[in-house]
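Notes follow the structure.
One protein chain omitted, others in place.
Entry: chain A
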Amino acid sequence: MPRPIHVPRINNNDDEVKLIAFLVSPGEAVKSGQAVAEVESEKATVVVEAEEDGFVIETSGTQGQMLDVGAVLLWLGETPDETVPQNDPAPQSVDGQAGTDRPTAGALALIGKHGLSAVDIPAAGARLKVSDVEAFLSGNAPPAEPERPPAPQFGAPDAGGKSTEFSAYEAAMLHSVSWHAHEAAATYLEAAYDEADWQAFAQGFRDRHGLLSSPLVPLMAYQLVRHASDNPDLNSTVHNGRKFVYDRVNLGFTVHIGGKLFLPVIHEADGMNAREFVDAFAGLHRSAMRGKLQPADMKGATIAISSMARWPVLRHMPILPPFVSLMVAHSAPQDGRSILGATYDHRVLDGAAAFQALNHLTSPDDKEITSK
């Protein structure tokens, strides 16, 4: 294993020193005590020596460059062809910048200035850029495909009032809940169960993983993911008059914030183990709480779950998100009794299939959850 020689501190209060020169080059053999580099601060020049025999594997820095005190100056190996360990932590991506498909701030500024919506403007590359917005503004871009036909209107509202645009988030809820009215044959059924097993299981998982809150709903969602992965019919929809079976399971779940409903989506959830899934679930939940969800975070659900356990409702009937055929509804237990419900698209699933899926969720399946 190569060993590092670090940039030395010359003065107490200088955190950087200047590299004057390396006195050795990669591949070269050095002896303990041999001078390998010269660095200087405002006060003094210091020769850095090798502390043991070896071969120079790699040097970092160029002549004249300011180096951070304590950083690796060069790597010394026992043989000339060892490789430098790559265990530096990856640079952290900036919170809120994570989505590579987020428009540039410059593009957003322009969009805001012209009262446009980012979803309407096609991007030439991975990110929507100022040039895309400019092209769109100058009419050179093809008009963006409207996501769906405008909702039919039946005359004006009877009472006085004022008409405003929906905000982006309001529009997201409008579109999600309007969709199924025209595009699915939504049906509802429910099953009763005892939640004690789930609670005990979630508590055990929480203790094992040192989580801050109970992962009951995420674990139930994960069991749904596993079940859907094994039963592709649950993970399918109708598209252009044909049955469309999804390759991957993308789980959508509801988050209520400030009187609004969001459906963040955990993509390719079937490829995750339980812990990864629980973390992804919590991560999206956090983003939603901070208002940092990006449009891409809310697209592409293939199956969904909704919990209203925060409120004392006995049952709730979720509205199916676009192109989702099964959405499970979880509520808090009341008087020892719990109810799981499911809204399903009867065009794809029949009652028996929906019930089996529900029934499968009424108790935790340790093997299914921890198998991956």
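Everything that follows uses one rule, which is that a residue touches a chain if its C-beta (ideal position, glycine included) is under 8 Å from a C-beta of that chain, and two chains touch if they have at least 3 such contacts; residues count from 1.
Everything below uses one rule, namely that contacts and distances are computed from a predicted model.
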UniProt protein name of the chain not shown, from "2-oxoglutarate dehydrogenase E1 component", "Zn-ribbon domain-containing OB-fold protein", "Lipid-transfer protein" or "Transport permease protein":
"2-oxoglutarate dehydrogenase E1 component"
If the hidden chain were put back, which of A:Asp14, A:Glu58 or A:Asp279 would touch it?
A:Asp14
Missing-chain contact, candidates A:Val24, A:Ala37 or A:Ala107, resolves to A:Ala107
From the listed residues A:Lys43, A:Arg242 or A:Lys367, report the one that touches the chain absent from this view.
A:Lys43
Extract the touching residues of chain A with respect to the undisplayed chain.
11, 13-16, 41-43, 92, 94-97, 104-109, 112, 129-130, 292
